[in-house]
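Every protein chain except one is present and positioned as in the full complex.
Chains here go by letter, A, B and C, matching the order in which they are written, and residues are numbered from 1 within each.
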Amino acid sequence: MDISGNWFLETVCPDLATMLQVRQVLYSGKTAYQKVEVLESDLFGRSLILDGKTQSTEKDEHIYHEGLVHPAMLRHPDPHSVFIGGGGEGATLREVLAHKSVTNVSMVDLDGEVVELCRKFLPQHHQGSFDDPRVKLLHEDARGYLQNCEETFDVMVMDLVDPLEAGTAYLLYTEEFYQIVKSKLNPGGIIVTQSGAVGLLNYQECFTTIFNTLSSIFKHTASAQAHVPAFQTLWSFTLASDSPLTFPDEAGIDGVLKERVAKELKYYDGESHRSMFALPKFLRQGIQEEKRINRDDSPVFML
Amino acid sequence: MDISGNWFLETVCPDLATMLQVRQVLYSGKTAYQKVEVLESDLFGRSLILDGKTQSTEKDEHIYHEGLVHPAMLRHPDPHSVFIGGGGEGATLREVLAHKSVTNVSMVDLDGEVVELCRKFLPQHHQGSFDDPRVKLLHEDARGYLQNCEETFDVMVMDLVDPLEAGTAYLLYTEEFYQIVKSKLNPGGIIVTQSGAVGLLNYQECFTTIFNTLSSIFKHTASAQAHVPAFQTLWSFTLASDSPLTFPDEAGIDGVLKERVAKELKYYDGESHRSMFALPKFLRQGIQEEKRINRDDSPVFML
Amino acid sequence: MDISGNWFLETVCPDLATMLQVRQVLYSGKTAYQKVEVLESDLFGRSLILDGKTQSTEKDEHIYHEGLVHPAMLRHPDPHSVFIGGGGEGATLREVLAHKSVTNVSMVDLDGEVVELCRKFLPQHHQGSFDDPRVKLLHEDARGYLQNCEETFDVMVMDLVDPLEAGTAYLLYTEEFYQIVKSKLNPGGIIVTQSGAVGLLNYQECFTTIFNTLSSIFKHTASAQAHVPAFQTLWSFTLASDSPLTFPDEAGIDGVLKERVAKELKYYDGESHRSMFALPKFLRQGIQEEKRINRDDSPVFML
Partner (left out) sequence: MDISGNWFLETVCPDLATMLQVRQVLYSGKTAYQKVEVLESDLFGRSLILDGKTQSTEKDEHIYHEGLVHPAMLRHPDPHSVFIGGGGEGATLREVLAHKSVTNVSMVDLDGEVVELCRKFLPQHHQGSFDDPRVKLLHEDARGYLQNCEETFDVMVMDLVDPLEAGTAYLLYTEEFYQIVKSKLNPGGIIVTQSGAVGLLNYQECFTTIFNTLSSIFKHTASAQAHVPAFQTLWSFTLASDSPLTFPDEAGIDGVLKERVAKELKYYDGESHRSMFALPKFLRQGIQEEKRINRDDSPVFML
């Protein structure tokens, strides 16, 4: 591989980074909240980068977005009302809307400029979802919105940037926030949040504290992981509910998807579910040993 | 993360590379067969690099080596004699020897200089395994050895470098080679081979052709995958046998390991097995669509 | 300096490369002849990249273009007709046109698409020079053009890509080509050519063979060098003529420039001339030891 050319470098953790050969920088700028780049590479198609971190790429975003959305939707017996926190690309919205039972979605993404850029530059991500009449799209702080709204939800999907110290989202991963979430869930309701990278043995405390924080508030918690090529690591999702988080067997999952979802999924099915919901031993140990709870005044930040 | 410093860059696929901050280059040289480097990093400890490709690192080699060795060993009812092709670090050997039933291991690694370097620089990898009296260590071509030897084996573990066009190993991934392997397996015997990186959607043909080639020769074939942090991708292992490759349930796996293995494993157990042996949908589709068979005169090379 | 972000990597020589943080990739594509990129960086402004090699950048192109053009123009007693080979950015043209004595310029750049891209994306380079009525712009092979044209010239400026083996220009650095050049020079005429990077002690043979080849055909040859920041190395220019290549002293150079050039130069003046035309010892030694002559069938390529 020739070294000459345009590369996007991204920190994975202290001492580790990735290099992606890039064809075009379609957009590079700053919104009121963050640095935004839209890149195009031969390998991953169009990527959204926020504050230097790849959020998703055209070619593999289905792994992340299907893995985030469908287990929670499928576990709920009949999800009608859905909340999405973040999710600027519109791909989480797209997966939620694929569920035929869904009648209304409130999506609250702080950064309207990012959403506008995604509408313009990432059509393969949103596929027109923002125009679905079931959608209410708002640009404000998700936590403030939830505190004040009258709505309640069957499923709440937190598709957020990582809890970075310098970032906008860490107050959406705390005990105080999850208390608000709990108060907005209908009976049987489920929350799922992205819970960070877990592929490196020594860098999992962001995940384990999110898990532990949710466990302190909800009766049931379950985590899953999937390898996302563009992240070059495992990514985690954590579900929580006061109802049991048991799932059908593989054939059962395939059956429910066929019945409820109005398209063929590209990543998620019964066998992928089995792989996702079996955590590597070191993550199970990490969860067991974790005692910390994210609080507004003492969160665990992603490095 | 500061850019200044010593970095090891490694190609993952065309357009993608990784960067690892390195503290020391403990060894850098060439053997008769390949370029060898032993690096030390804060993140991964000591790494063995052959021809620019990370083979394994001190901090996470257990994922690769346990994932390669134990499923095949565990599936066999009572493995006594084991063949290892490659495996220079001595860590595959270490895992094989942990099985109390094992009475003799023939390990054939072409490159005696690499093995010597591993003995010297990677003590945490081999942990003295080369000195175990059950071990016969040879430095010659594994294929030639198998063609001429009188031995037969219960389990054969192919811990090889990838089938690179310029490399030494691609003739150990072909139909002709697997015919030799089959002739050296005892009844009920199992072969397992590392079968390359599978984390990138568009780069899996090396895996699918190895799978398909083994499937054309053995009655049963099964593949597994695990995320290996130092590779920053999913890695695959493929088992083949004329006996069924069914496994106990999770508790059953944990039970057999406890009974047969003389140490606590760090990665592999029933739940990890479940995750490993559930392939992502795109790999299952890749296998289904693959029609090619690796032959000595027309192999599929790793890029 | 943070590692995350968009970087343009460029090979300087085997084992050495540069990394430039890039804000935008304004253009990336291929013409009939070469790969073209127009980048924008905070440090260097807009850059033209051909086949992965930086040709010039907005912020420092004056060093290269003034250093290439003015010594030859100034040495000629009264340059009217000028030939430019290559020079797609239009900046060499701009410097030539600044000489009030110039009445006609024939610029022959093989790649019309590159010139169009420069007109569009690099206005600070050409500054409208292509529209000057003294200019005749052609897109064909400079060597073929010279062989067939009726024109003769006072000064000929070869502003070419390096003589790369896979490139389009190596036949514009050979004995056969310089014979054609010589036949097109008016009495007292001068040719100047860019003659490659000379900043690395072990990589100067491209320069020394160009020098030696010109010396075998013209009575007088003189080389100069200047550090070009965006190249992160010294760049060389070589003049040749059958008239002596002696220059006025520093004050004399400043006087001639003031008289003849219709603008203030940013880099070149008497003192810069003194620095440019004093070669480091290793280059002088390299020239002395060089015996090779570039011929069409045995050129020395830039690595």
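Some observations on this one:
Just so we're on the same page, contacts are C-beta pairs under 8 Å (C-beta built on N, C-alpha and C of every residue); 3 or more make two chains touch, one makes a residue touch a chain.
If you're wondering where the values come from, they're calculated on a predicted model, not measured in any experiment.
In the complete complex, the hidden chain is touched by one of B:R23, B:H80 or B:H220, namely B:R23.
Within the full complex, the residue among C:Q24, C:S129, C:T174 or C:T233 touching the omitted chain is C:T233.
Among the residues C:E205, C:D242 or C:D269, only C:D269 touches the chain that is left out of the figure.
Contact residues of subunit B toward the unshown chain are 2-11, 17, 22-25, 28, 37, 39, 52-53.
Residues of subunit A that touch the chain left out of the display are 1-4, 19.
By the touch rule set out above, subunit C reaches the unshown chain at residues 1, 9, 11-21, 41-43, 59-60, 63, 199-202, 226-227, 229, 232-234, 265-269, 271-272, 274-276, 278-282, 284.
Going forward, only the chains that are shown with their structure count from here on.
Of all residue numbers that take part in the contact between subunit A and subunit C, over half occur on both sides, making this a same-residue interface. One finds 33 Å separating the Cα centroids of subunit A and subunit B. Among the residues of subunit A, those in touch with two or more other chains are 9, 11, 17.
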